[in-house]
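One protein chain omitted, others in place.
When the chains are written out, they are named A, B and C in that same order, and each has its own residue count from 1.
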Amino acid sequence: MFRKKQPMWVAVMGDFKGHVLPGVFLITLGIWWTTKCVLKYAFKNQKQTSYFDPKALFCRMEMLEGIVLVGMALIGMLSGQFIPGGPHLILYNYKENQWVRLLDWHHFTIYLFFGLLGVTNILCSTIRSLPPSFSKLMLLNALFVEAFVFYNHTHGREVLDIFVHNLLFLAICLTALITFMELFIQAKITVELLRTSLFLLQGSWFWQMAFVLYPINGNPPWDLMDHNNIMFLTICFCWHYAIAIIITGAIYAFVTRLVKSRFTRFCPSEVELLKNAEREQDSEEEM
Amino acid sequence: MFRKKQPMWVAVMGDFKGHVLPGVFLITLGIWWTTKCVLKYAFKNQKQTSYFDPKALFCRMEMLEGIVLVGMALIGMLSGQFIPGGPHLILYNYKENQWVRLLDWHHFTIYLFFGLLGVTNILCSTIRSLPPSFSKLMLLNALFVEAFVFYNHTHGREVLDIFVHNLLFLAICLTALITFMELFIQAKITVELLRTSLFLLQGSWFWQMAFVLYPINGNPPWDLMDHNNIMFLTICFCWHYAIAIIITGAIYAFVTRLVKSRFTRFCPSEVELLKNAEREQDSEEEM
Amino acid sequence: MFRKKQPMWVAVMGDFKGHVLPGVFLITLGIWWTTKCVLKYAFKNQKQTSYFDPKALFCRMEMLEGIVLVGMALIGMLSGQFIPGGPHLILYNYKENQWVRLLDWHHFTIYLFFGLLGVTNILCSTIRSLPPSFSKLMLLNALFVEAFVFYNHTHGREVLDIFVHNLLFLAICLTALITFMELFIQAKITVELLRTSLFLLQGSWFWQMAFVLYPINGNPPWDLMDHNNIMFLTICFCWHYAIAIIITGAIYAFVTRLVKSRFTRFCPSEVELLKNAEREQDSEEEM
Partner (left out) sequence: MFRKKQPMWVAVMGDFKGHVLPGVFLITLGIWWTTKCVLKYAFKNQKQTSYFDPKALFCRMEMLEGIVLVGMALIGMLSGQFIPGGPHLILYNYKENQWVRLLDWHHFTIYLFFGLLGVTNILCSTIRSLPPSFSKLMLLNALFVEAFVFYNHTHGREVLDIFVHNLLFLAICLTALITFMELFIQAKITVELLRTSLFLLQGSWFWQMAFVLYPINGNPPWDLMDHNNIMFLTICFCWHYAIAIIITGAIYAFVTRLVKSRFTRFCPSEVELLKNAEREQDSEEEM
């Protein structure tokens, strides 16, 4: 803290696994939230014809989600702290008068807020009197902290390294913006799918970052100063997003079909007609 | 990718036609969307007096729009790839270890997302159970990708070149912002006309860019370093927008008059009175 | 346009009167809009007790407003063009191959859009079928153009000159943001008063700029490079805003009192009770 010498470990910070792990987490969450959101929408549309009440199911799913989130956060926090060379929960080295591996503490903080999100999820699904929007609020906080930390994360690195982190920052900011708006205005399914597809983008971009910054299997490393690589990663980011959109669309098609086939088998024809009329009206209103 | 030498083709990238083509596309789309939006509004106001149901018409128009969009996107993608000197769908040249004409791939990516918008339009108009707001979502995605790519498009160019691209970026961002808000809040006609007039602005600005950056017929080229040109293009951008507003207004006047004259010819006087009363109420509410 | 030599007239651009004139216009508009907005609110609250229908009055006021706006815009445009040394509607000097007094054309463009706002006001108040929100849309456009032009207006000037223009830019942007939101969400009186007080701020800031940049009566000129002056103008801007808020509050108090005393003189006590009950409910809802 009081020395100006750049500490040695800056060169070895971050590695392939440290970027793949959050990528896996975020893709899992993205797929899960997309599925949940489409399921809710499908059940809501199915209401007239089905005798199955999905409410208890969703409540249990919410709790499970919270537990999984807390688990992910713990894995992320502990693996970052106790890898060989990690800070081992020591923040400040009084002998050498310097902070201990602050970048690992950055990751720790992000995981901590996602853990808080998990705890809020569990609380909201067990304590009935809590407003359900509290878990959305904590999601906003987690995204805000993630964006904030990544913004202050890349001091003194190479151009390309900063660029890929900035793209991640952009994706997080957009997700946070959408979540912020959702706090004010009751979200339609379109907005929720936009948010979940951005989570998929975040996750897959973590993978891309891992492959760009820490090439494996003896691949030649990318030239971190070459502007053409930035030009390529620009479009690569868009293609990742295109894939995220297509995956979201596939999940939508699959889940809607599944709910339809499972829960409307014995639907009498009158109800079917009624439903159609209603759907027509809905789509008219939305138009 | 691993070389620092600036590749030779940077000097020849972009040309007059490459900027005129998207300009034509965007102006066409802008005029079309303005017409559609005013038509819908006029028919909604006409509802009480006319016996013509425009719903099937709009559905067919939506599908046609999707097909045209896909066609435009294909033309844009293929013409960018297979012009003489284009990348011919090759992304990376392994012999020379460098990326192949990335700026063309940038344009390709933008067209790709507008193509996806077209596909979504077609799907939304054929599959009845899809929420119609999906095509608005894809429009937002297309605009976001367009803005993002143009932001990372102008590395190492002259001041004036960057400036005109930044103005385009500004117009796209504003359009995206409006579309984003429309996802949350049911849009009134005012907002939709604002969006479509910004599309007209984008289109006509592409033309302006073509004339500024690639002068034809032996005109002397603009001095790309002269700040006075920037000062002029600032107001030129505003005048383009003024023209876009006037065109939007003209379309509004023309379409409203057309619908009125065509569909209310045999309107009995009682209904007319009823309509007037209602319109009064509407305008009062809006006030 | 093709020369790099800085033209001579840059030194003499802008003067005291050129900043005082828009200041007067904006303060007039600000006071007028505040009055109109409070009037509408007061009449709405008075509805139960008064037999006076303010609708025709407001419609005529709207038209008058449009005519005044067009007049202001014409005065601004013509005085900027035909002052001695002005561009006299000549945009490009083909002899010397350079643009003619572009900064005057900047002002011209801003006035033009406020003129369009006036035209829209007149149209909206005469043609009954036009949505009244069109004039709000044109206000947004005028503000957007004003902000955009001022952002590109201060190339190569002194630090303090740029700073005072940036503060103006900030005020315009905030006003535009509020107007943008009003397009989507039906505004309450609070939001409208916020917008009109920002107009007052803009107007009084134009005056401040005139006194800082073009001192009159032989006052010593401000040191445009001294950072302490920036520090002072920062708080000066806030104090201008405080005064704008106080003026808005005074207008609110005065107009509300006036409407109450004029239009409820013979109000029977039962109606008074009814009104009180209703107001209570309103304030409860708002709470």
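Throughout what follows, a residue touches a chain if its C-beta (ideal position, glycine included) is under 8 Å from a C-beta of that chain, and two chains touch if they have at least 3 such contacts.
Computed from a prediction, not measured in an experiment: that's the story for all the values here.
Novice: Which displayed chains make contact with the chain that has been left out?
Specialist: A, C
Novice: Which listed residue, A:K136, A:H165 or A:R195, touches the chain dropped from view?
Specialist: Answer from the full complex: A:K136 touches the omitted chain.
Novice: Of A:F16, A:W32 or A:F148, which residue touches the hidden chain?
Specialist: That would be A:F148, which touches the missing chain.
Novice: Quick one: say which of C:I122, C:L140 or C:L193 touches the chain that got left out.
Specialist: Reading the full complex, the residue touching the unseen chain is C:L193.
Novice: Among the options C:L89, C:I127 or C:M225, which residue touches the chain absent from this view?
Specialist: C:M225
Novice: What residue numbers in chain C mark contact with the hidden partner chain?
Specialist: Counting only chain C, the missing chain is touched by 45, 170, 174, 181, 185, 187-191, 193-194, 220, 222-223, 225-232, 234-235, 237-239, 241-242, 245, 256, 279-280, 283-284, 286-287.
Novice: State which residues belonging to chain A touch the missing partner chain.
Specialist: That gives, for chain A, the contact residues 1-4, 7, 40, 55, 58, 98-99, 102-103, 105-106, 108-109, 112-113, 116, 128-129, 131-134, 136-138, 140-141, 144-145, 148-149, 152, 155-156, 183-185.
The rule we apply is simple: only the chains that are shown with their structure count from here on.
Novice: I need the common contact partners of chain B and chain C, sorted by label.
Specialist: none
Novice: To test your reading of the model: what rotation angle superimposes chain A on chain B by C-alpha positions, in degrees to the nearest 5?
Specialist: 90
Novice: What whole-number Å value describes the gap between the mean CA coordinates of chain A and chain B?
Specialist: 31
Novice: What is the distance in Å between the mean C-alpha positions of chain A and chain C?
Specialist: 44
Novice: Which residues of chain A are in contact with two or more other chains?
Specialist: In chain A, no residue touches at least two other chains, as defined above.
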